[in-house]
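To start, the structure itself, in structure tokens.
Of the protein chains in this complex, one is absent; all others appear in place.
Per-chain numbering from 1; labels A and B assigned in written order.
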Amino acid sequence: MGAIFIHETAVVDPDVEIGSGSKIWHFSHVMSHCRIGKKCILGQNVFLGGTVEIGSGVKIQNNVSVYSGVKIEDDVFLGPSMVFTNVDAPRSFIEQKNYTKTLVKKGASIGANATIVCGNTIGTYAFIGAGSVVTRDVPDFAFMYGVPAKQQGWLSRAGARLYFEDGSTDSCEKTGEKYELRDQKVSLVPQ
Amino acid sequence: MGAIFIHETAVVDPDVEIGSGSKIWHFSHVMSHCRIGKKCILGQNVFLGGTVEIGSGVKIQNNVSVYSGVKIEDDVFLGPSMVFTNVDAPRSFIEQKNYTKTLVKKGASIGANATIVCGNTIGTYAFIGAGSVVTRDVPDFAFMYGVPAKQQGWLSRAGARLYFEDGSTDSCEKTGEKYELRDQKVSLVPQ
Partner (left out) sequence: MGAIFIHETAVVDPDVEIGSGSKIWHFSHVMSHCRIGKKCILGQNVFLGGTVEIGSGVKIQNNVSVYSGVKIEDDVFLGPSMVFTNVDAPRSFIEQKNYTKTLVKKGASIGANATIVCGNTIGTYAFIGAGSVVTRDVPDFAFMYGVPAKQQGWLSRAGARLYFEDGSTDSCEKTGEKYELRDQKVSLVPQ
């Protein structure tokens, strides 16, 4: 159960840590000094740049490149062909040594073919719709879409819509978990 | 003429049916129990998930992944880096067993880098512009673009604009084929 699987067409450079139960599929490339947690899945043609850190339980769909400067926490879903960046104003003829950081927090989902402009943080359990372009920080539990992405509402951990005004609570229709909105921040209410 | 070509870097899993004259190019992967028709072209880094059905005469450009739950009819064009999905509200930590179905009907074209949200049907000979995000069903012969994609008009099989009011007909400027709009549905008028 805990075996690591690396498909024979994938390339994993030296000095990479991979947690038990993780799988790396066809034509993917992991550069040196990456750290990948447990039970992760890297699909076809995934790329991890040098020193990238990926938490446990992360699913990275086909054609996603996670560049140096991007950090992925536990239980994140990166949809097919979503795109990160790590330089603000890239020019081929200007050497860029300092990468602009991007952080994707625990449990967040980024939809298919979305683009995350570097320098932003995607909050815990946030959800970015397919094809969106994210140009600013995304709050915890926020549901965003569009070009540029705008907040459309709130979602529970299970992905159900939540409706509230500031100071009120709502329950997830799938799990019954209770959430509170206070000062424009959503949090899970301990049961 | 009828030979099947599979590039030496491509991976085709066992129990795949491939029609005569079809070609599979570099770094592509076809999973088990797929059925591919005749004279299809799969470009570089194409992926077909398990049990996917592709009709005959289909062209799949580079970097397209057709996931389980997506069905492609004859003569469809899937532009470079267009993206399908197969789960409504993906979360890395929730197992999704039932894929939401997507159907691309005969002769339709999906433009470069477009995104098709799952659960929708792309009509016969419909045309989706480059970079669009499709979030609902697309009528036969409809021309759609934008984020989200909206209908901009009608196109003939040959890709020429058609102009009509309900109950009227128009002819394709390229082929002379005659089309009729009735009850907001376009059909080809038999000659």
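One rule holds for everything that comes next: a residue touches a chain if its C-beta (ideal position, glycine included) is under 8 Å from a C-beta of that chain, and two chains touch if they have at least 3 such contacts.
All of these numbers come straight from a predicted model, not from anything done at the bench.
Novice: Would you mind spotting which of B:Val58, B:Val134, B:Leu162 or B:Val186 touches the chain that isn't drawn?
Specialist: Here the residue in touch with the unshown chain is B:Val58.
Novice: Tell me which of B:Ser68, B:Thr100 or B:Asn113 is the one touching the absent chain.
Specialist: Only one of B:Ser68, B:Thr100 or B:Asn113 touches the chain omitted from view, namely B:Asn113.
Novice: For review purposes, identify every residue of chain A that touches the missing chain, sorted by number.
Specialist: With respect to the unshown chain, the touching residues of chain A are 11, 27, 29, 45, 47, 63, 65, 67, 81, 83-85, 88-94, 113, 115, 117, 133, 147.
Novice: By the contact criterion defined above, which parts of chain B meet the unshown chain? Give residue numbers in ascending order.
Specialist: Interface with the chain not displayed, on the chain B side: 9, 26-27, 44-45, 57-59, 61-63, 75-77, 79-81, 107, 109, 111-113, 127, 130-131, 146-147, 155, 157-159.
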